[in-house]
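Next up is a structure, given as structure tokens.
With one protein chain held back, the other chains of the complex are shown just where they sit.
Moving on to chain A:
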Amino acid sequence: MLSRRLIPCLDVKDGLVVKGVRFRDHVVMGAIEALALRYRDEGADELVFYDITASPEGRGVDVAWVERVARLIDIPFCVAGGIRSVAQARAVLQAGADKVSVNTPALERPKLIAELAAAFGVQCVVVGIDSQRDPDGEWRVRAYTGDPTKTRAPGRRTLDWVREVQERGAGEIVLNCMGADGVRAGYDLEQLRAVRAICGVPLVASGGAGAAEHFAAVFADADVDAALAASVFHSGAVRIPELKTALRAQGFEVRDVA
């Protein structure tokens, strides 16, 4: 049986791993390689690296650290941030990333998803969606979330975008619920359930993990394939080996920590 995946997310800024609260006020957490190795050793199932300033700054990912990570670790990892063409994605994949994740560039030019899927296969193409509930009660996507001064609301309804990206060739969707991000009060189960209902590809929950029980809740209630978190893993508030033991005790399939 397929295991539920636990995915530490490493936000990369100026070559270091940082973390903000609700996407603001970034604090340096450490060096990319040291954290990658630490999570690999603790039994993370996959890693995601977000170059959070690449898109707002209009540049691509620096592939030098991608290659260093690829040499070092023996678990899969995905790179996101500033990938806006097949050529940029190819550079990241050839440097050793297993998947690329596109967010703002896909909103700007939705054809990018199909281009990436045709070039590398859908299994390499992750679409990240930053979503927030608007005052009218609708969930809508956000773009350029790496820099709060540049964040925009293009007006797309999140559920429409989830359907569209699958048709265009997304092999996986990461739904980041911005209202819950960094607050540690739990994943946005209502929104994740709504997306799960229309999502036939693997779905990764992001935003809001604060305690071990939040992971069990999102697997049980929203049936997501993976749960992504940053703060709780970086701070040590939740440790992956203990989290896996707890999840296994509750009947969830997880990969053994070696």
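Throughout what follows, contacts are C-beta pairs under 8 Å (C-beta built on N, C-alpha and C of every residue); 3 or more make two chains touch, one makes a residue touch a chain; residues count from 1.
Keep this in mind: contacts and distances are computed from a predicted model.
Missing chain, UniProt protein name: "Imidazole glycerol phosphate synthase subunit HisH", from among "assimilatory sulfite reductase (ferredoxin)", "ABC transporter permease", "Imidazole glycerol phosphate synthase subunit HisH" or "Electron transport complex, RnfABCDGE type, G subunit".
For the options A:Cys9, A:Met29 or A:Leu93, the residue in contact with the chain missing from this view is A:Leu93.
In the complete complex, the hidden chain is touched by one of A:Val12, A:Leu35, A:Val201 or A:Ala216, namely A:Val201. One of A:Val122, A:Val141 or A:Val165 touches the chain omitted from the figure, and that residue is A:Val122. The chain not shown here touches chain A at positions 1-5, 40, 45-46, 67, 70-71, 74-76, 90, 93-96, 98-99, 119-124, 171-172, 200-203, 223, 225-226, 255-256, 258.
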